[in-house]
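Supplied in structure tokens, the structure appears directly below.
Only a single protein chain was left out; the remaining protein chains are all shown in position.
And then subunit A:
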Amino acid sequence: MLRNHAGKLAATTAVSAMLMAVAACGGDSGSGGTDTASQGATAASSAPAAADAAKVGLAYDIGGRGDQSFNDAAAAGLEKAKAELKLGETKELEAGAGETGAQKEERLRLLAQSGYNPVIAVGFAYSEAIKKVAAEFPEVKFAIIDDAAQGPNISNLVFAENEGSFLVGAAAALKTKKDHIGFVGGVQVPLIKKFEAGYVRGAQSVKPDIKVDVKYLTQPPDFAGFNDPAKGKTAAQGMYDAGADIVYQAAGGSGGGVFEAAKDAKAWAIGVDSDQALTADASVRSVILTSMLKKVDVAVFDFLKSYVDGTVKAGPTTYDLKAGGVDFSTTGGQVDDIKNKLDEYKQKIIDGEIKVPSE
């Protein structure tokens, strides 16, 4: 009987863990939407040319404003648009960790219903939600970053992360003294695999025999890998201990742990999305060799501009090296000596001489 009792407790523990995850979302979306509901659902003004009436709605991915990376870049694009284009009021909603797809839908629906047009969804997590909601509001223009969700009123702002990663991979291969480098990905999803593919190819095109350690912190549907700096640190330490001297991270909020490990090991790390030699904590900036820049701000601004100009087109717009959507950073001057070589690779990719795989 006692055994039974213990078993029951174990089962309850597991069930409660799941319950928690589901219920957590309920709490989160409440805290995300602050005062939208009170503004009332005004009829959506669907005349795209009326710039004054462009009320922009923006839904962030997990991490939200202040992540010093991906979401902040989207916010910067919106700020720039606010300053340069005549926009109406704007509304930004945050996502919570571990929320369900239904809550993402609800967030987009709330924006569309309240008369926000266009609505921008930041991150591939909105893929399913935007398909549904865009169909419900055919007169509203939607945009999604990092995803290929299709719809007559959905614009896809996608990036050639593999091309940018190719360049930092080449930089790592040129800089390594041990011919051994590493890659830490947050969650093994197709998007992050694109980073890995470009990085590995870039490194190999400089040194075909180079050893590249690859580690993803978690497997989907567990997205904790984007939020666990302790795991990021452990994984990077393992690579440095094994002999790697440069590690590239595409791990969102876990990336800070990779920088910590680099600092402890007196080795290099490569940043991602924004110029992390400027945005990361001051104590670790000196270990950042370069960063793969993904100019989400440019994409958001361009989209808003096209909306104001009345030239929004549905379907994918790819921000690649050619379009200046991805690049590598030179802050800190650590890659100045190899900048010419990297620019050569860049030109070859732009000219189509080098094809970078995306998986």
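As a working rule, contacts are C-beta pairs under 8 Å (C-beta built on N, C-alpha and C of every residue); 3 or more make two chains touch, one makes a residue touch a chain; residues count from 1.
Criterion: contacts and distances are computed from a predicted model.
S.K.: The hidden chain: which UniProt name fits, "succinate dehydrogenase", "CopC domain-containing protein", "SGNH/GDSL hydrolase family protein" or "ABC transporter permease"?
M.R.: Its UniProt record gives the name "ABC transporter permease".
S.K.: Going by the contact rule already stated, which one of A:227, A:274 or A:329 would touch the omitted chain in the full complex?
M.R.: A:227
S.K.: Per the definition of touch given earlier, which of A:150, A:219 or A:347 contacts the omitted chain?
M.R.: Considering all chains, including the one not shown, the answer is A:219.
S.K.: Which parts of subunit A face the unshown chain closely enough to count as touching?
M.R.: Touching the missing chain: residues 2-3, 5-6, 9-10, 12-13, 16-17, 19-20, 23-24, 27-28, 31, 62-68, 72, 94, 96-98, 188, 214-219, 222, 224, 227-231, 233-235, 237-239, 241-242, 253, 256-257, 260, 281-284.
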